[in-house]
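Here is subunit A:
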Amino acid sequence: MHETFFTLAIVWMVGLLGALVLLASRQRSVADMLMSVDTMGLVICAVLGLYGATRGEPGYLDAALVLALLSYVQTVAGARYLHHGRAFHDEEDGR
Partner candidate 1 sequence: MPILLPILLALACAPLAYVAGRWRPGAAAWMGAAGALAAMGALVHEWATQGPTRLVVPWAPSWGLSLEFTRDGLSGLYAAMALGVGALVVLYSRAYMPHHLHEEGRPARDEVRFQGLLLAFMAAMVLLVTVDDLLLLFVALDLTTIISYLLIGFDREDPESRAAALLSLVLTGATSVVFFAGAMALGLHYGTFSLPLVIERAAHDPASTGALVCLAVGALGKSAQVPFHFWLPRAMAAPTPVSSYLHSAAMVAAGVFLLQRLYPLFAPATDVRDGLLAIGFLSMGMGSLMALVEDPFKRVLAYSTIAQYGYALVLVALGSDGAPLYVAVHAPCKAALFLTAGAVTQVTGKKKLSEVGGLRHALPVLAGASAVAAAGLSALPLTAGFFKDEVFFHALAQRGPAFMAAGLVGAGLTLAYTLRLWWGLFGGPRRDVPAAPRLLVAPVVVLAGLILLGGVLPGLLVAPARAAGAAMLGAPSTLELAYHLDARAENLLAVGAWGLGALLFATHRAWASALSRVLTGVSHVGPERAYRLLLLQLDRLSTWLHEKEVRDLRDRVASVLVPTGLLGLTVLGVTPLRDRFKVGTVGWADITLVMALAFASAAALATLRAKGHLRLVLLISCVGFSLAMVFAFAAAPDVALTSVLVETTFTLLFAGLLALLPSERLKRAQEEAQKPRGRDRLAAGVAGASAFLLSWSALSHLQADRVGARTVELAKAAHSPNVVAAVLTDFRGLDTVGEMTVVVAALLGVTSLLGLNLGRKGRR
Partner candidate 2 sequence: MPLWGPLLLPWVLGVVLAFLDGRRAWVAWLAIAGLAGTLVCTVWLLPQAWSAQAPQFISGDWPVGVGIRLRADQLSIVFALVSTSVLLGTLVYEHVAGGITSRSFPALVVFLGAGLTGVFFTSDAFNFYVFFELAMTSAFALASYGEKPRNLRAAFTFVVVNLMGSTLFLTAVVMLYLTTGTLDMLSIIAWGQAGPPFALAVPGTLLLCAFGVKLGFFPFHFWAPAVYRDAGPTVAALLAGALANIGSYGLLRFGVDVMPQVLAQARPLLEILGAASILYGSILALSRRDTREVLAYASITQAGLIIAALGLDGREGLCAAVALALAGSVDKTALFLAQDRGGERARRAYSVAAFSTAGVPPTAGFWSKAWLLRAALEQGHTPLAALVVAASALSLLALFRAYQRERWLREGAALHRGTGAVVYALSLALIAAGLWPEPLLRAGRDAIQGLGTLP
């Protein structure tokens, strides 16, 4: 029962992932896309955590941890790039 629920939860979340992939590939604005991909990272984080817990394998949680820690880096870098054409912070940047 409990395991079935978890499995279903995983399937459900993977489905959401699909929705996000669709959203990301639907050619909405770039900002939207950035958001979708960012959200995808978080959903994957959740899936990995859930899957790892289901299987009792802490390795998946490590992957989830990495995502939790750093998935925002690409969002920030992407936003920076789009905003003023620079991915990395510069001195003359002032921001």
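The set was built so that all candidates are chains of the complex that A comes from, given by their letters.
What we mean here is this: a contact is a pair of C-beta atoms (placed from the backbone, for glycine too) under 8 Å apart; a residue touches a chain by one contact, two chains touch by 3 or more; residues count from 1.
Everything quoted here is computed from the prediction, not taken from an experiment.
Participant: Every candidate listed belongs to the same complex as subunit A; state which one touches it: 1 or 2.
Facilitator: The single touching candidate among 1 or 2 is 1.
Participant: In the complex formed with candidate 1, which residues of subunit A make contact?
Facilitator: Subunit A reaches candidate 1 through residues 7, 10-11, 14-15, 17-18, 21-22, 24-25, 27, 30, 33-34, 37, 40-41, 44, 47-48, 51-52, 55, 57, 59-60, 62-63, 66-67, 70-71, 73-74, 77-78, 80-82, 85-88.
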